[in-house]
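First, the structure itself, so that you have it in front of you.
Complex shown without one protein chain; remaining protein chains in place.
By letter and in written order, the chains are A and B; residue numbering begins at 1 in each of them.
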Amino acid sequence: MTIDLKTIKHISKLSRISVDDAKADKLVGDLNSIFDFIEKLNELNTDNIEPLTSVAETTLKLRTDEVKSKNIRDQILKNSPEENEDFFVVPRVVE
Amino acid sequence: MTKDNSEYLILRGDNTYEVVIGLEVHAQVTSNSKLFSSSSTTFGAEPNTQVSLVDAAFPGMLPVINEYCVKQAIKTGIGLKAQINKRSVFDRKNYFYPDLPQGYQISQFKYPIVGEGTVILDMPNGQKEVGIERLHLEQDAGKSIHDMDPQNTLVDLNRSGVALMEIVSKPDLRTPDEVSAYVKKLRSIMRYLGTCDGNMQEGSLRADVNISVRIKGSDKLGTRCEIKNVNSIKFMQMAINYEANRQVDLIEEGKTIDQETRLFDTKKNETRSMRSKEDAHDYRYFPDPDLLPLEVTDEFIEKIKADIPELPDAKKKRFIDQFKVSAYEATILVSDIDTAEYFEEVVAKMGKNQDIKLAVNWITGELFAVLNNKNLEISESPISAKNLAKLVNLIKNGTISGKIAKTIFELMMDGDKDPQIIVDEKGLKQESNPKALEALIDKIINDNREKAIEYKQGKEKLFGFFVGQAMKVSGGKANPQLINDILKKKL
Partner (left out) sequence: MSDITSLTLTELVKNIKDKKISSEETTKAFIERGEKSRDLNVYITEDFSNALAKARSFDEKPNFDLKLPGVPMAVKDLFCTDGVKTTAGSKILNNFIPPYESTVTQNIWNEGAVLLGKLNCDEFAMGSSNETSFFGNVQSPIAKGLVPGGSSGGSASALAANLTPITIGTDTGGSIRQPASFTGTVGLKPTYGSCSRYGIVAFASSLDQAGPMSKDVKDCALLQEIISTYDDKDSTSVDFKRNEYSKELTNNIKGKKIGIPKEYRVDGMPKEIEDLWTKGIEYAKDCGAVIVQISLPHTNYALPTYYIVAPAEASSNLARYDGVKYGFRSKGENLIDMYEKTRSEGFGAEVQRRIMIGTYVLSSGYYDAYYLKAQKVRKLIKNDFDEAYKKVDAILTPSTPSAAFKIGEKTNDPVSMYLNDIFTVPVNLAGLPAISIPAGVDAKGYPLGLQIIGKAFDEQNILNIAYAMEEKISFKNKITEWWIK
C-alpha cells in the first residue's frame, strides 16, 4: 500500500485541513509507515465474521418525547468566535 | 408534448422520450422534541432559541433517541404497507457545512427502519402503484441565511436535529401529474396517521427529485440528475418539465448528461448545477458509535399497528359502499383527513332523511370554492359541518330552493350562522303553497298575454321567461319545481 501526494491532498480536502507541500510530504511518510503496519490485518481471513461496532452490552434506550431543553441561546452563542446576539456567523456562502 | 395527460412524452424529430422520476421525500416527523435531543420542534421561534447543547454539538454531548419518533416512523411504514425492520442502524453522514454543527448528520444508510412498500395513486385513467424503496429516520440541519448580511452567512440551529423521515420511491413515476398525485397521497397518508403535518410552506414536506429520460420502450435507465430540496408540488412539476427537456436537448445534440445535483431556480424557472465535480462528496458513512442498533420487538410493532386509523384507500372503499358516492367523489373526499372528517360529520348531522349526493355537491362545489378563494384549509372552514348539514337538509325538505341556498350560504360565512335562523330572519322560506303559486302564475300569464300566445304557437324558449318572471315576482322564494309544474299546466 502506498499513499501518494494526491491521496494526501484528497483526504486533506475531505477533512478540511489545509496541507502545504512540506506538510504533505511528511504525511506521505508517516501515513505509509502506519499503513504498512495496518496491512498486517490482511493476514486474517474474515469472510464470515460479523463486524463488531459496539461492545456496549445493552440495547438502545428510548427517550420519552418531552421538551426539557429551554431557550439557552445566550449560553449557546457565548463561546462563538464571531459575536452576534442571535446567530452563529460564518464568512458568506455563495450558493 | 402529447396532449393526453395520462402520458408525458417528449417528441424530438423521430425520437419519443419518456421521463423516469423517483422522489426522495423529506417529511418532518410530528413530535414535541427533536430526534436526539429534548429541545422543542415548534415552527417559527426566534433564531437559536430552540437549540440544546446536543443540537449545537458541544464537546462531549451525546444523542439519545426519541421513542415517539421511532413509533412515528414505524407507523408511517405501516401506512405505506411496508416492511418494518426490527433492527436498524444509525450511521453518520460526514460533511462540513455551517448549519451542520456536528460535522455529520445522523441518518440511516445500510439498515433503514422501514423497507419496501407501495402507494396507490388514483389517476384519471385508473390506479397506479408506486413502489417505496425505503423509509429512514434522520436529523434535519439548521438554516443558513445568506441574505441578511452582505459579508456573512448567519446560522440558525432551531431546526438542527428535528426528526425527518426520508421516504425514497422507486423510479416508478412517469409524469408531472403522477408526481403531484404521489406527493399528495403520501401527504394524505401521513396526515391520516398524524406522523407529519405535511405543511409545505413551513418546510415540513420537501423533496429531492431524481430525473432521467430515455427513448420510450427502452428498459435501460438514463443518467439521472437530482434536483435538491423542492418545496412545492408546483415547483416539482416545473422543475421536471425544465429538466426533462434539458436532458432531451443534450441527448439530441449528442452531448452527455452528467450525473449531478441540481438546484431549481423558482424565479428563472430553470435548474442549474449546484456543485462542481471536484467538490463531489464522499460522505464516509459509518455506524454512529454513540448509538447502538435500534431494535424493536414484534410486540412494539403490534401495539403501533393497533393504533393505525382507517387510511385513505380503505376510507374510499367504505365511502363508496356506505354512502354510494362515485369513485371520483370518494377520491376527493378522502384525499385529506380533514375533508373526510368534515364530510362524515355533515352526513351524521343530516340525520335520517339525508341526501348525501347533495351534501357532496355542496362540499366539493360551494365550500371548496370559498376555501380556495380565501386560501383556507377545511379545518379553518367558516361554515361548520353542522350548519352545512342543516343547509342541505333545508334544501332537501323543500324549505328553500337551491338558488336561495346560495344566498344563505354567503350569509352563513359571517360567524358560522345557523341557516335556519337566516331563513327565519330574512323570510327566505320557499313558497311551496300550490294555490298561492297558481295565483301568482295566473297574474304573470295575464300580464304577458302575447308571450303566452307565442309560446302556445310553438316558441318553447319562452318557457324560461315565465319561470324567470315567477322567480322574480316571488323574490326567488318560489319553489322552482312547483313553478315548472304549474306553468306547464297553465300554458
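Descriptive notes on the structure:
Going forward, a contact is a pair of C-beta atoms (placed from the backbone, for glycine too) under 8 Å apart; a residue touches a chain by one contact, two chains touch by 3 or more.
Computed from a predicted structure; not experimentally measured.
Shown as candidates are B:177, B:290 or B:341; the residue that touches the absent chain is B:290.
Interface note for the absent chain: among B:22, B:47, B:101 or B:222, the touching residue is B:101. Residue positions on chain A in contact with the hidden chain: 3, 7-8, 10-12, 14-19, 27, 30-31, 33-34, 37-44, 46, 49-58, 60-61, 63, 72, 75-76, 78-82, 88, 90-93, in rising order.
Summarising the interface, chain B meets the missing chain with residues 53, 56-65, 92, 94, 96, 98, 101-104, 153, 155, 282, 284-286, 289-292.
Everything that follows uses one rule, which is that only the chains that are shown with their structure count from here on.
Contact residues on chain B toward chain A in their complex (touch as defined above): 31-33, 37-40, 46-54, 56, 64-70, 89, 96, 98, 144-146, 149-157, 263, 274, 282, 284, 287, 289, 291-295. Contacts from chain A toward chain B in the complex involve residues 14, 16, 53-54, 56, 58-69, 71-73, 75-77, 82, 84, 86-95.
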